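Dropping the structure in here first, questions after.
All protein chains of the complex are present and in place, except for one that has been dropped.
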Amino acid sequence: MSRPAHPHAMAPKTPGKTRTAPPQIPASWWSTSRMRAYLAFDATGFVYLLVGFLAIRLVWALGSGQGAYDSALGALENPIYIVWNVFALLCVIGVGVRFFRLFPKAQPARLGPAKPPPGPVIHAGLYLAWIGITVLLSAILAGGLFA
Amino acid sequence: MREVTKTFVLTRFDPDQDEAPRTQEYKVPVREDWKVLDAINFIKDEIDPSVSHRWSCRMAVCGSCGMMVNGEPKLTCKTALSDYGDRVEIEPLANFPIVRDLVVELEGFMDKFKSVKPWIVRAKQKAAEEGTYRQSTEELSAFKQFSMCINCMLCYSACPVVANEPEFIGPAAIALGHRYNMDSRDEGASERNQRFREEGTVFSCSYANECSEVCPKDVDPAAAVNQAKFNAVIDWAKGLVMPKGGS
Amino acid sequence: MKTFLLKVEPVIWLLFGQGILIGTILLTAWLLVIGILIPLGVVPSDALAYERALRLATANLLFLPIGKLLLLAIMALPLWKGAHHIRSLLVDFGGGERDPAVASLLYLIATAGSVAAVMAVIRL
Partner (left out) sequence: MSAIDLYRHDIIIVGGGGAGLRAAIAAAEADPSQSIALVSKVYPMRSHTVSAEGGAAAVARADDTLEMHGYDTVKGSDFLGDQHVIEYFVEEAPKELTLLEHWGLPFSRNEDGTVATRAFGGMTTKRTWYAADKIGFHMLHTLFQTSLKYDNIVRYDEHFVSKLLIANDGSCRGVAAHDIRTGEMKAIIGKAVMLTTGGGGKIFPFTTNGMIKTGDGMALAYREGVPLKDMEFVQYHPTGLPGTGILITEATRGEGGYLTNKDGERFLVERDYGVGSKAELGPRDMISRAIVQEIEAGRGLSGPYGDYVNLDLRHLGEAKIDERLPFVRLLGRTYVGVDPVKDPLPIRPVVHYMMGGVDTDIDCATQLSGLYAAGETACVSLNGANRLGSNSLTECLVFGARGARHMTQYAKSIGQIDDKALVEQAKAEADRIDQLRGRQKGGEKLSEIRRKLNEAMESGCGVYRQQDTMKACLQDVSQLRGRVADLQLTDPSRVFNTEVIAALELANMVDVAEALAASALSRKESRGAHTCKDYPHRDDQNYLYHTMCTFSPSGPVIGKKDVTLGHWEPEERKY
């Protein structure tokens, strides 16, 4: 196994009477594709954090008047920003795909005895909402609606 | 039946003699329909009787024979050797203190297990004379899956949070608590939800989903844990509105 | 610190969850149009010229300041998804013991950002 786990992982409240060897982390730790996909999912946390702050910067600029806003918008034309935004978009899509895949089983509709709708139905709903809202919002932002 | 020889690398650890775990290799003539457990039993019976491991039912239901096989947590009585190459590494379950050889410490798990009150809680116990409860098949299916856990603890070996957060209640125990919360005969949900928000909370789970990937009984503990989160939040919100006891 | 974290955990988890769900759904169009299509010139840049941008941002639907609410979601929710996931990533990499301190710092950042986001929409 590749490395020790937390020394108290799965330790009993009252220690056992004989000496134990410390717990180890499974060798599959980040070597399997499943584990890597999961870690990548978590790692998009950095992307979301940054995306959030960049959005704040833009909206803040909007509130500061035309000059500030125009330069903030202009800055986005910098190729580095474009590459970043492409990367961020890919991350967001990746997050959506994984999250929506896992969503039906975690979804909380199962509060009472009533059966939640079957997985494929929930999936269809989620993807429809995602695509629908994206199209709608894109149209609005791009000036196709409410011009 | 065809026989091939495979090499088994076993973790050995005897606290009386070894400072730290070591490995030992055994060559075993393996029949093609053998499970991993058959090979370990062969080693114990015919080559080295000092190898220690737990097993009993050999039919994937008692939950005692979980080990790491080539780095993955497996129920060894259910895992076919034909899925593996010539060299098979067998280690004790990951994320658990090691008592000896392939035997891990279970008491930590038992503590967590008990902490979710895995029994029917009711203000008033029904007497046998009053007959059984009625439960629709819908009501049964709301928790049935989560009652299939054999406590093999493979999910604990796979979960990255368990490895790093000793307090985390962990997949199987949360699934069990959730199982009772979802049972139409139970009235203890608020007590368990309280527990789910205490130390080692359900929220520690980052939905790695590995627990469900390795579960040999399709319990899908990841589903249980993540449903439990939502219910714990609802229960908490109810507590805010009505400070004296939510649901 | 640990007990305080435990107390607020349900709120954080809710914000985090919405960060994934709503955040992802809204950010897709946001990044696509503002981050990629407009800068590349695929969409003419006057689509979000100052005047129109301000009009959209302050749009009302019935009595709801829908523009501001959406902007708030786009700005603040991803912060919580980010903070929480960074936290769990660090735990997975062996940061269990430092977690209370790390988590507090991360959530502090998300809180500060959220306050800034609220101010940003108030200023519009």
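Remarks
For reference, chains read A, B and C in written order, and residue numbers begin at 1 within each chain.
Throughout what follows, a residue touches a chain if its C-beta (ideal position, glycine included) is under 8 Å from a C-beta of that chain, and two chains touch if they have at least 3 such contacts.
Note that the structure is a prediction, hence the values are computed from the model and not measured.
Touched by the hidden chain within the whole complex are the displayed chains A, B.
The chain that is not drawn here is touched, among residues B:T7, B:T23 or B:S56, by B:S56. For the chain missing from the display, the contacting residue among B:L93, B:L106, B:C155 or B:A224 is B:L106, taking the whole complex into account. Mapped onto chain B, contacts with the missing chain fall at residues 1, 14-17, 33, 44-46, 48-50, 52-64, 78, 80, 99-101, 103, 106, 110, 113-114, 117-120, 125-126, 128-129, 131-137, 139-140, 143-144, 147-148, 150-151, 176, 180, 183, 185-186. In the full complex, chain A touches the hidden chain at residues 16-18.
Operating definition for what follows: only the chains that are shown with their structure count from here on.
Chain geometry summary: the mean Cα position of chain A and that of chain C are 12 Å apart. In chain A, the residues that reach two or more other chains under the touch definition are 6, 42. The multi-chain contact residues of chain B, meaning those touching 2 or more other chains, are 160, 163-166, 206, 208, 229.
The touching residues of chain B, counted against chain A in their complex, run 13, 15, 20-21, 68, 70-73, 91, 94-99, 104-105, 107-111, 136, 138-139, 141-142, 156-158, 160, 162-166, 182, 184, 206-210, 213, 220, 222-223, 226-227, 229-231, 234. Of all residues in chain A, only 1, 5-6, 8-14, 16, 18-29, 31, 34-35, 38, 42, 102, 105-108, 110-115 touch chain B in the complex they form.
Of all residues in chain C, those touching chain B in their complex are 2, 6, 9-10, 12-14, 85, 88, 91-92, 94-96, 99.
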